[in-house]
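Dropping a structure here in structure tokens format, bear with me for questions.
All protein chains but one are shown in place.
Which chain is which? They are A, B and C, in the order written, and residues in each are numbered from 1.
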Amino acid sequence: MTHKGASDRLVAVDELARVEGEGALRLRVVDGEVAEAELNIYEPPRYFEAFLVGRKYTEPPDITARICGICPVAYQMSSCQAIEDACGVQVPETIWALRRLLYCGEWIESHALHIYLLHAPDFLGLPDAIELAKTNRELVETGLALKKVGNDIMEILGGRAIHPVNVRLGGFYRLPTPEELEHLKSMLRPALDQALKTVEWTSTLDFPDYDCGHELLAMSHPDTYPIERGHLITASREEFPASAWNDFIESVQVPHSTALQAFLRGRRYLSGPLARYSLNYANLSPLARQAARAAGLGERCVNPFQSIIVRAIEVVYAIDEAMRILEEYEPPRRPAVDVPPRAGEGHGVTEAPRGILYHRYKLDENGLIQQAQIVSPTAQNQPAIEADLKTLAADWLDLEDGELTAEAERAIRNYDPCISCSAHFLTVERG
Amino acid sequence: MLFDHPLPEVIDRAGLDQLVKLLQADGYTVVGPTERDGALVLDELAGGADLPDGIGVETGAGHYRLRERADGAVFNHSAGPQSWKQFVHPPRQRVDAPEPVRRLAFIGVRPCDLAALAILDGVLGAAPYPDDRYLARRDQIFVVAVNCVEPGNTCFCASTGTGPAAEWGYDLVLTEQEGEGGHRFLLGTGSVAGEEILDRLTHRTATGGEIREARRAVDDAAGSMGRSMPETDLRGLLNRARGSEHWEQVANRCLACANCTMVCPTCFCTTVEDATDLEGDNAERWQRWDSCFDPDFSYIHGGAVRKSVGSRYRQWMSHKLSTWHDQFGTSGCVGCGRCIAWCPAGIDITAEAAALAEKERTR
Amino acid sequence: MIQAMRETARPARAEAMVPAAYTVVDHRRETHDTVTLTLLPGRGTALPRFRPGQFTMLSAEGIGEIPVSISGDPDDQHDGRLVQTIREVGAVSAALCRSEAGSEIGVRGPYGHGWRLASALDGDLLVVAGGIGLAPLRPLIRSALGRREHFGDVTLLAGARSYADLLYPLQLDAWARRRDTAVTVTLDRPDPGWTGRVGLITGPLAETAIVPERTTAYLCGPEIMIKVCADALAARGVPPERIQVSLERNMKCGVGWCGHCQLGPHLLCRSGPVCRWDAVADLLDIEEL
Partner (left out) sequence: MGKPTLAVWKFTSCDGCQLTLLDCEDELLAIADAVQIKHFPEATRKDLPGPFDVSLVEGSISTPAEAERIKRIREETGTLVAIGACATSGGIQALRNFADLDEFQRIIYPHPEFLHSLEQVAPIAAHVDVDYELRGCPIDKRQLLGLLSALLKGRRPDLPKGAVCNECKQRGVNCLLVEGKEPCLGPITQAGCGAICPSYNRGCYGCFGPSDSAQPEALIPVLSRLGLADPDIVRMLRTYNAAAPKLAAAGDRLEGAHDDA
């Protein structure tokens, strides 16, 4: 048994709750100092990159979606992009618009899930949203309604909310009908209000003062807030295209994790809402910026606890953006352009709700996959999460074990880690 | 009874649009063939323009393609994936609550499908336990039949005695003609309601030549069916074939996917399931199409009676061609060919019947 | 598919599929898995009188509907009462078996062709029941015993797995005590102290003296039992048309619309469940028909 204030103690949570996938947490205190802080990812490995080898180039959008039930669209978009890149195919803007719309659906769904069902209970000292609903049913209902709008977009555009079936290389299997798009518009309008209310409500929560000192990595696009396209930028003004990924990012295996951890030229870094927001504030829609200001946020926010506000702002943005896309929608001439196979290598990178998702494929001339590499957001954020834990834990040493672990879990949930997808990627062998 | 009608009338293509409009004005939802996703389906028509002018079909075993026609014919196609069954005996219905009934006008019912409706009437509409829901729907239907002048590759209604001429069971009957004199439809009436509509249509009287041409076209159709059932006592043949090893052979090709039963205009089997909400209040009872190919179809406590695919195919084919007679006094097959065209494996009921007949002959 | 619900004429009903509400007035446990319910109709919902061998479709609301034979006395149908004996094998039968006195269940029927008794007039009756098969035969026996003078010998053979599984033991006892009725019970697994017959029902059947040309046989039980017994009787010269068997197939509607209960040419809900052996013997020989 370890006690509060003891100078040597080990605190562990075997099964982290309200995160996607299976992870554990370990803090070791030696001589009154936090000696180790580990986010253990023990999710069993599934070897995706291995069995992708030998599969056909048309398959990764569906297969890699199965890496993560929470952000399948991210996998579909990054893989489509990488393979289209390898095949040298340009997809028309009209199809990009639909892809972005689908991706907005995933952002709305995933962020609403995290804000209301996973993260909010932490601020209120409750075990879950069901308890929250007992005191504030309306609030939870708002969250669920928002989440549903995200799912509606995915169901209509993708056929279903989890592992959508309508995405293919070059575009879609079938285009949405005018009635379906009208229906979406009618769903989105009321959702915008709910999203704005969400920003307002999240901004009233209590936040510890804490600025993480991590490097930030996000995508950037000259014209828009980054979702499905762009190049990479850092807070220290480095810029590189997806194709240079492996020159900048290195993946390392650590014994306590089935996920490989990623470092940017040796530095730990943060990707996800805070990084996106802080590096792309100017490209948010006016409404989203206004909501941010009203919530008291500046153009930069690096307090992981406040990520809940930033997510809410991104939901406003995604709804706003979805409505814009629908207003400006012009049906593509064909649901998909042809993507004939050729030998080559391609890179794809997109912004999953919880951070950057990188894919790389090497194809032979028949379109069979020779090599696949996937770097998931949580693999990238894991070092940053552990660093936060270590820093923050120093302030918690007076707490009882139960309280201490609750605080630690909360620090982890700030990142909306998706452990299902973080386990087991990254090709280390080359060639 | 086109040819018995004192003097068939004639309408042109615009008259067809007018017919649709008149029916709509009378409160009917007009349903007819229309193109969707590469097939001619039966769906609500906004107007006559939704009809498939100039679209033909090419069918075969497990094969269906649309093709452009040289002429503008509207009704010369066969064996679409749907039948009128879906409107009178819908795929899903609640059986424990009343349901509003729509007035439907069917446009383009081919003789085989008229026969199929008559068969369903005999199955679901007959005493002592008529399906009131079925009858209520059936009651509200206005039927515009078309005589068949261009059978398809999978058609065999001539050998089942259910076509190519529409004999009865319609309010109006059309015979489509092209060529000299333009695109036109000879129009006969089969009911008072049909005559009333005819009175309001722009029409003229058919010429003797037109009537003779129509008669010849339908006669020719009888001789140009893509397929035929073997000329034998099918009822007895299938009765005797229950123990045949042929069923095993079919089972190797059959997918047990139930497509044949779903597309068949006379297959009527259903199952019933109860549903409740999470609170457990609000119980509902739903009926939905079922199929003798479904593993649970013959389930009784302890296991299904028909476990093998062969026994299920035997059940299906025997029911259609043989035991239907015992149960309902007619054959269950009207020769529309849908089950042949829409079987992904291309299993052909006429070929299987021929094979059974051949086996019996050579034994 | 057409969505619009434009013109609404008169609403469709499915009279034949809507159950009448009956109240359970008596719930009697017969064996560990079998219960007999006595049902009374609600006001104005009484169904037509039943004949021995007919069945009803019983509903447990929100759970489902199943066919169950009527096991009550056909000469006691006052107030429209129905007596039915149900063995619990799955969800619906379990829910019905749980229906305590006072609860409501849905009933449709009575349906089907029952036992033909008139054709047996002045002859001998041989009743062979296996397990729950005694339930649909009880109304027949009661009917016959109520008109005892019209028949010659009346013999009942009943089989059960064990004494604990035996249906209506008191009733069987009472019949056995009548001088004009021969009752033999046989158990597959005898309990200690059981002095009666042991083994399959085919044993006592073989030993029962019959005059084939005078005998009408009534059989109900597992299909395999029916087959073996009917074949044995036919072999002993009982005319197949005078062997009556009650058969079971999946039934969803009970009125000939659902197609599930086919046995070759038969829709068992209409031409059965009681069939003449000459009409079904060949069919039951064919596997998976």
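The rule is short, and it goes like this: a contact is a pair of C-beta atoms (placed from the backbone, for glycine too) under 8 Å apart; a residue touches a chain by one contact, two chains touch by 3 or more.
Keep in mind it's a predicted model, so treat the numbers as computed, not measured.
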item	value
Displayed chains contacting the withheld chain	A, B, C
Residue of A:Lys148, A:His221 or A:Lys390 in touch with the missing chain, whole complex considered	A:Lys148
Chain not shown: contacting residue from B:Tyr28, B:Tyr64, B:Trp84 or B:Trp247	B:Tyr64
Residue touching the undisplayed chain, where the options are C:Val25, C:Ala91, C:Ala164 or C:Ile286	C:Ala91
Chain B residues that touch the omitted chain in the full complex	36-39, 41, 43, 62-65, 81-82, 86, 91-92, 251-259, 262-263, 273-280, 288-289, 291, 293-296, 309, 312, 341-346
Missing-chain contacts mapped onto chain C	1, 62-64, 90-92, 94-95
Positions on chain A where the hidden chain makes contact	15-22, 43-51, 53, 55-56, 59, 62-63, 66-70, 72, 113, 117-118, 121, 127-130, 133, 137, 140-141, 144-145, 147-148, 151, 159-163, 165-166, 168, 173-174, 253, 255, 258, 260, 335, 406, 409, 420-421, 424-429
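By definition in this document, only the chains that are shown with their structure count from here on.
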item	value
Overall pattern in which the protein chains touch one another (line/ring/star/complete/other)	other
Innermost chain, taking as reference the mean of every protein Cα atom displayed	B
Geometric centre distance via CA averages, chain C-chain B, whole Å	39
Chain centre separation (chain A, chain B; CA means) in Å	53
In chain C, residues with contacts to at least two other chains	none
For chain B, residues contacting two or more additional chains	none
Residue ranges of chain B in contact with chain C within the complex	27-29, 31, 43-44, 86-87, 95-96, 98-103, 123-124, 129-137, 139-140, 242-243, 268-276, 280, 283, 285, 287, 290, 292, 297-301, 305-308, 311, 314-315, 318-319, 322-323, 326-327
Touching residues (chain side chain C, partner chain B) in the complex	1-2, 4-18, 61-65, 89-90, 248-250, 252-253, 255-260, 262, 264-267, 286-289
